[in-house]
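The complex appears here minus one protein chain, its other protein chains still in place.
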Amino acid sequence: MSRAARTLAVAAGVAFGTALIVYYIVSYLTVAPPVVAATGSKPRVHLTLQTVPSFGNAPHPDWVSYLAQDPRGKWVHSTVLRVPAYSRVDVTILQYDTATGLRNPFWGQPRGTIGGTINVDGKTLNVLDPNLASHTFAIPDLGVSVPLKGVAKGAKNPCSVAPCTLAQTHTTVTFSFVTGKPGKFRWQCFVPCAFGFPLGFGGPMQSIGWMDGYLMGQ
Amino acid sequence: MSATPIAAQPPVWRRLIGFNMLTGLVLGIGGWFLGAWIGGQMAVGHPYLQGTDQNDVGIYMGYLFGVIGFLVGLGFANYPIGRLLGRPPTLRQHETGSWTRYFRLCTDHKVVGIQYLFGVGIFFFIGGLNAMLMRTELLRPVEQAWPASQYLTLVSLHGTMMIMMTSAFILGPFGNYFVPIMIGARRMAFPRIEALTFWLVPAAGLILLSAIAFGGIATGWTGYAPLADEGRAGMDAYVMSFILIAISLTLVGLNLMATILTMRAPGMSWTRLPIFVWSVLATSILQALAAPVLVAAMAMVLMDRAANTSFFLASAGGSQYLYENLFWFFGHPEVYILALPGFGIVLELLPVFARKPLWGYRLAVAGMLGVTLLSFMVWQHHLFVSGMNAGLRPFYMLTTELISIPTGFIFLIAIGTLWRARIRFTVPMLFALAFFFNFLIGGLSGVFLSDVPSDVTTHGSYFVMAHFHYTIVGGLVFAFFGAVYYWLPKMLGFELNETLGKIHFWLFFVFFNLTFFPLFAAGFLDMPRRVSTYAPSLQTLNIFVSASAYVIGLSMLIFIANLVWSLVFVRQPAAENPWASRGLEWQVPTPVPVSNFDRVPVITSGPYEYGVPNAPPVADFAPGALPAAGS
Amino acid sequence: MTTIAGERIPRHGSRIIAIWLVLTAISVPLIVLVLGPHLPPPNMTVESADQRNANIVMTALLVPIALLVLVYFIYSFVFFRETSDAIVDGPPIKGHAGAQLLWIVVTSAIVLALAVWGSYTLIAGAHGAGGGQGPDPAAKPPGYQHALPVQVIGQQWDWTFRYPTYGGIETRDLAIPDHTLVAFHVTSIDVTHSFWAYELGVKADAVPGVDNIAYVNPRHTGFFQIRCAELCGLWHGHMAKKGRVLAAPAFQAWIAAAQKQNASIVKYLPKYSRVYYPLPLRRAG
Partner (left out) sequence: MDTTVSTATVDAVEQPDLLARIIRVGSRIWAASQAFFFLAFFFAFLYLRALNTNGIWRGWPHHHPSPSIAFGVAILICVLGSAGIARSAVLVAPEMWRATAWATLVLALAAVGLQCAQFSSLGFGPTDGAYGSVFVGWSGLFAVFLLGTCYWLATLIGDVTRAGGVPVVRAAAVEGVGFVLLVLAGVEIAAFILLYVVK
């Protein structure tokens, strides 16, 4: 092999290795949970979500997570939600986790919902004891913040593998809010519910598809 | 060097077996699994670790064993074990032989220099690509291309990788390659440590890249602590790779400092030392003293994450300020670890292409040493609005502004050297001159940041980001390319295409300024750093910046094309001294012999005596007779 | 070519100085009069006006320095370039003690003046200039004892605000009264954030376990932009909202509405404190 050919071979090897790394980075970047559309159509749609204490499946079986129900009734592991703009969104959240308590009790007050209230297992509330909160559903840019009541500790038939069924112990939280102009809004949970992370706020709490997501108003 | 005739070549697959990079990678991966398993056993009984996919102990053990495996596979264990078994000390290993020495432990400082050149070059390329991907996201004011978490990982990877790689950017390739030749030494003081410093860099780079597989890094390159504590397992990769890089930096400093202090050839007095060597010496001091503090800071993060300590968790008795102090106690000298070699390079190039002696040599040295000293006293200017020691802010304002005095010397030296010079605008000279333009803007924008009332607005904004890109990219990276075009003919033995070089320069220079100057405005107009969403009114500006950034990327591709074209296809052998430089490194043959000089030369004259009547040659290469008069 | 500075050599120095003087004479008034009013931050408060003044002064000072260097470099590129292909050495000038001394004296004077002026404006002139000064501010504006305290709580990922003098109510929105000295007590309950109110000229890191105080004196009503200036995790870029400076009566009305809104939650809020350490203190689990 001549020196030039050898240099070329090494250069090609380097290029191949670099291309592999580039592919590795780009393939990581483009991973995003699927978009789940709300049921119904403008001006009034319905979203159904559930929170599970532990996902139970790969890749993170012990992570807490949100799931969304697509219009065909199938539970999807996603937090990217699509709703129409300038519409009323009725949300039902099936909450399977036990109470962790809020870091900032302020979020115990529902805000940004129609009437400023939420309905927990049939009861209308305008505040939830922060210590009973298990998660929150908050879209700060729309002013929406809703605490989700946790199930009692030691309840029978707890859920540990997503998706959870209606037969398992849960609380049902319903509320409505109004979307404004089109846009991509983040939403998140304010409860430090990530097990094993300092301050309870790592891992699932900082991962889109788990306890954070986008609400796409279109 | 060795005249041993090579026996019949064994088949290729047999030649792959042995202590080389391939073995290192295999043992490294094996070590990873072994360490992760051991870590899994260690986590038993700790519910927050055991059985979770976030067993930090396992990950750290995996990295530790992986690195050990990698180094053992490269052959770094042979010598220490041999020493324990009583083998005599040797200084050199694998210095001859085929091109495969570039892929194994080699104690020849010239091989290490070239390893560094291509090693950091690859990571520079990846880091730059991350920047392109970031700019793609910033085309829109809300997350569009990549989700926020991936964008943050991108930011952190770009920042961390660039800081790590640029720390080794000049001392690695050019410091290792040229410092011994420039001071008339036949080798480095610690050749095996030198090889180690290089091989830690790819290990650190690969570990850093593995962060992606563990959920990414969400902290940026500074890794501020409570956030680093709660980060996903990708943070472990950040911590581990920074520890390795900091160890590498410390050892580079140790090695180069010892070399310069002890191995100067006879006659190489302190006033004849090339200015680049002075800058390397100053940088080595910073590296040997500042980088250990980073190791300590990272060790604390490591313990916070794996051993559940609370160095940085305020609620458990620690303080986030501790991290900021330790990090910036390293971090600000680090800024000058990046800047000083750049000063050295441009001041080394100016006399050659201005054909004049370096004007005010002693002032240049004083400037570099002044920067070295002051850089340990300014770190809290990164923390002007942190609420820490607010009463000390005038002091740090003063020291920060004082540092512009020695930095200003560098400009004065350039002004003096260019005075009535005979400037030749070769490609290296263009890069060196562009350095001054960029560093001028970078330095003056730093004055805004040093003034507290002004810093309140600009702190943490794109203004800061533009400022340090002007100093690091505009300064260091331009100096790096100047050095590449200047020294590559000596290092690789081939000429680079000048036309492509000029195209590379002009595209890079123009679009570098078009990219980063508008970002000062973005910072002034309230755009914080590290955001994937910004005010819609700034979209036009950001699109413009992104478009310019892509052209910078293109200019880098032109450089790579130039490299491949010149090295593979044209292969025009370079002259031994194409720039007619008086530098000692240009007086040795190309390719440089393994031992650089047949005998240690006797230095008879300074390296910048251009135009000096009857200036003696720079060195006597066959000493035996007495050195020439006037030494 | 070994000549000492000959007589036939043009007076480069005078030419460079002349060009520089002309450019400076043009640029400095332009900076002060034309660019200056557009330099950030918008002067909604006394502090942000101080910052803008600092920016104007520094720009007007630094641009001439930049011009001097640039004029010299461009001049040298034109007049000191080698036109032939031959490599010819220039005059072997190795230094000039007077020029070096002059440079050192001038740069030191500029730098020291800047530092003194900066310290003066920071401490005495601008009273901290809107920056976070920690729990025990070194530079207090007159009448700081009567400043309206507003606590800013950074959390992942939103800002909330508490008004201890109004029953410790907590709000998502920030409003402050006009022409009143306001003391922002910035703190965090998880990781480090940085409270940046752009038009107010306020920036103070929100550090867990630290009460970081920044004073501000609003001069006219309007909206201001709040952002987070320290990377704090996933939604760092989304910690942005609008705040308002209200006239005193409007502010009282706003507070009353906020108190009403807070009625149901206020009993659950922790007692107002300079810092908070909510659970979990370390790892959750």
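In order of appearance the chains are A, B and C, and numbering begins at 1 in each one.
In this section, contacts are C-beta pairs under 8 Å (C-beta built on N, C-alpha and C of every residue); 3 or more make two chains touch, one makes a residue touch a chain.
Just so you know, these numbers come straight off a predicted model, no measurement behind them.
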item	value
Touched by the hidden chain, restricted to displayed chains	B, C
Selected from B:Leu326, B:Leu398 or B:Leu476 as touching the chain missing from the view	B:Leu326
Contact partner of the left-out chain, one of B:Pro11, B:Gly45, B:Gly86 or B:Pro613	B:Gly86
Chain not shown: contacting residue from B:Leu117, B:Ala290 or B:Leu449	B:Ala290
Per the touch definition above, residue among B:Ile217, B:Leu273 or B:Ala314 touching the missing chain	B:Ala314
Contact partner of the left-out chain, one of B:Gly18, B:Pro47 or B:Gly391	B:Gly18
Chain B, residues in touch with the chain not shown (by the definition above)	1-2, 18-19, 75, 78, 80, 83-86, 88-97, 186-187, 189-190, 250, 253-254, 257-258, 261-263, 288-293, 295-297, 299-300, 303-304, 307-311, 314-319, 321-322, 325-326, 329, 594-595
Positions on chain C contacted by the hidden chain, ascending	209, 277, 281-282
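In the analysis below, only the chains that are shown with their structure count from here on.
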item	value
Arrangement of touching chains [line / ring / star / complete / other]	complete
Centroid comparison with chain C (C-alpha atoms), farthest chain	A
Chain B and chain C: spacing of chain centres that average the CA atoms, whole Å	30
Centre distance in Å when chain A and chain B are each reduced to the mean of their C-alpha atoms	41
Distance between the centres, which are taken as Cα means, of chain C and chain A, whole angstrom	37
Of all residues in chain B, the ones touching two or more other chains	48, 148-149, 218, 226, 230, 313, 315
Chain A: positions in contact with at least two other chains	186, 194-199, 201, 206-208, 212
Sites on chain B touched by chain A in the complex	48-49, 51-54, 99, 118, 122, 125-126, 129-130, 133, 142-150, 153-154, 157, 209, 212, 215-216, 218, 226, 229-232, 304-305, 313, 315, 564, 567-569, 571
Chain B-touching residues of chain C, taken from the complex the two chains share	1-2, 5, 9, 12, 39-41, 47-48, 50-51, 54-55, 58, 62, 65-66, 69-70, 72-73, 76-77, 80-82, 87-96, 99-100, 103-104, 107-108, 111-112, 114-115, 118-119, 121-123, 126, 128-139, 186, 190-192, 194, 196, 198, 201-205, 207-214, 225, 227-238, 240, 277-278, 281-283, 285
Footprint of chain C on chain B - complex, ascending	47-48, 148-149, 152, 218-220, 222, 224, 226-227, 230, 308, 310, 313-316, 319-321, 354-363, 383-391, 393-394, 397-398, 401-402, 404-405, 408-409, 411-412, 415-416, 418-425, 433, 436-437, 440-441, 444, 447-448, 450-457, 459-461, 524-526, 528-535, 580, 609-613
